[in-house]
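Only one protein chain is missing; all other protein chains are in place.
Letters A and B mark the chains as written, and numbering starts fresh at 1 in each.
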Amino acid sequence: MFHKKTIAELSGDLAKKTCSSVELTAGFLDRIEQHKDLNAYITVDRDQALTQAREADVMIQHGKATALTGIPIAQKDIFCTQGMLTTCGSKILSNFISPYDATLIARLKQAGAVVLGKTNMDEFAMGSSNETSFYGPVKNPWDTSRVPGGSSGGSAAATAARLAPAATGTDTGGSIRQPAAFCGITGLKPSYGRVSRFGMIAFASSLDQAGPMTQSAKDAAILLNAMAGFDDKDSTSSGIAVPDFTETLNHDLQGLRIGLPEEFFGEGLNSEVASVVEEAIGEYKKLGAEIVKVSLPNSHLAVPCYYVLAPAEASSNLSRYDGVRYGLRAQEYGDLIDMYQKTRAQGFGDEVKRRIMIGTYALSAGYYDAYYLKAQQLRRLIAEDFNQVFEQCDVLMGPTSPTTAFKLGDKTDDPVAMYLNDIYTISVNLAGLPGISVPAGFDSQGLPVGLQIIGKYFDEARLLNVAHRYQMVTDWHRRMPKEYA
Amino acid sequence: MVICALQASTRPDGFMSLDRDDVIKIAHLARLELSEQELDVYTQSLSRILGLIEQMNAVDTTGIVPMAHPRDVSLRLREDSITETDQREKYQAIAPAVEAGLYLVPRVIE
Partner (left out) sequence: MAWETVIGLEVHVQLLTKSKIFSGASIRYGAEPNTQACIIDLAMPGVLPVMNKEAARMAVKFGLAVGAEINHRSIFARKNYFYPDLPKGYQISQYELPIVGKGSLTIAVNDKEKVIGITRAHLEEDAGKSLHEDFHGMTGIDLNRAGTPLLEIVSEPDMRSAQEAVAYLKKLHELVRYLEICDGNMQEGSFRCDANVSVRPKGQKEFGTRAELKNINSFRFIEKAIEYEVERQIDVIESGGQVVQETRLYDSVKDVTRSMRSKEEANDYRYFPDPDLPPMELDQSFIEAVARSLPELPDAKRRRFINDYQLSDYDAGVLTASREMAQYFETVVSESGVEAKIAANWVAGELLAYLNKDAVDIKDSPVTAGMLSGLLKRIKDNTISGKIAKDVLDAMWKGEGDADVIIDKKGLKQITDSASIEPIIDEVLANSPSQVAQYKAGQEKLFGYFVGQVMKASKGKANPAQVNQILKKKLGA
């Protein structure tokens, strides 16, 4: 039964001592073992997890528990975790035992959370289906012939199948929200700068942001409380005050102005997804919200803009994987350049190579202005669109993804079709805004649909409040895939 | 090998496309070894992606200030103090090749 419980519920059990962290952790470790077929985890270190659980139990005994003490959390394998394999889904880091903890890992450990394991992901977070992982694709627990979404597919599948009470993810163009939608869980991408990026392996530094992937908005608030906050090791970390996100969860939604961007409901949106989202918006009306029609006129340029900026930054961020100081080095090579070229050719997968090359090209002499600079200008236009609409409304709503989970292998041969999966999520990263995906129902095949809610800068508290009130009157977020219930 | 500036060609429809030589140059800049067959595959898929990217040209951005960071913030400066200690042994434990405290690489010729 423990696996059906939220962080909030498990935390209560631990406090009442109806179970111990060791029991809980062992229980989840067993479930992970049982459901290995999902391929949700890359690394599970049973001994380390149980050691941390024992320490947490001592803390609880001494009455020094926080809301997360003793709670096992699955960590996306993008976060450096001291003494543990940290692969970022890549072969090039297949032997990388991190010598240090990411700030996010350190903070969760500080709060008493147990590192349950490292979840599978698209290689270097480049993907929307988890199929670019060197460690094989993750399967969607709602239908194992389908993808869980990506790049935080392992975290989403683990949470949906209750192979962890909750997980962490990262979101560069939708990598928390889209898999959350595909797997029927709650996923929050905070504002850029809210959660430290130190120790989070960089994909596109000006877009990457870590966030919680949970069963409920309330759990997301609990997890974000521990993750968020200024970090002097990250020059882009914000010094803005961090509220207690659980405190405002129950605020009334009467008079809330919800903006519906017309561009989010146009061509390309699956009709079943559209009707689920409309139904959810209807629910908000019942809660007292007002609906405002708005427009984000440049949002259709978000995908092309993103596919210049993110690969450009990535091409530079991934230059450090050169076989010199850590990670894979090719077995056989001639001179230095040959060592570099073979190491990187063998260490990176197709999609990563593709993006490195696109990014290299976009930054190269003679093309910088036409691609990189142009994309940065568009980025400003896209961000200003949001500033404008937020004068008319408090939050924006729409679908997280144009479709529900697609079949494994469906889009692997067509990168552009894959990229278009993120049309509703990418603009949020370009603007640096917070966004959350909330389970809102199912399509006719029984696949989960996600409702995306976008907020103003650093207005995560409002997003969580808006999501939580919805979850008080619906039970979509409590549904579980049958095989894993 | 002397690498010249990239010279992608403009197709009659106005879109840029890459040819094999461009991809060879890009792959060299990015230090990625590609087989002949991979070259063909990447030439095709990269051109497809460029086609998507070209949609940016639909909007005139003259005079728009480029946005390099998602928020207009300024750099925080750190006090000048030594906070790190020697952890060479730990860091080099995960290195592919070390000797006498040095990372080893194929001979660098200047």
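Observations on the structure shown:
Here is the rule we go by: a contact is a pair of C-beta atoms (placed from the backbone, for glycine too) under 8 Å apart; a residue touches a chain by one contact, two chains touch by 3 or more.
As the structure is a computational prediction, the values presented were derived from the model and not from experiment.
Although one chain is not drawn, the whole complex shows that of A:S235, A:N270 or A:S295 it is A:S235 that touches it. In the full complex, chain B touches the hidden chain at residues 1-5, 29, 31, 68-69, 73-84, 86-88, 91-92, 97, 99-110.
Not every partner is drawn; the one left out touches chain A at residues 79-80, 86, 88, 93, 96, 98-100, 102, 197-202, 204-206, 232-236, 312-313, 315-316, 318-320, 322, 324-326, 336-337, 340, 360, 363-365, 368, 372.
Note that only the chains that are shown with their structure count from here on.
Residue ranges on chain A touching chain B, taken from their complex, read 95-97, 99, 192-193, 206-207, 232, 235-236, 238-239, 298, 300-301, 303-305, 307-308, 315, 319, 322-329, 333-342, 344-345, 348, 353-354, 356-358, 360-362, 364-367, 371, 373-381, 383, 415-416, 419, 429-432, 457.
For chain B in complex with chain A, the residues that touch the partner chain are 5-6, 8, 18, 22-23, 26-34, 42, 45-46, 48-59, 61, 64-71, 73, 75-76, 78, 87, 90-91, 93-97, 103, 105-108.
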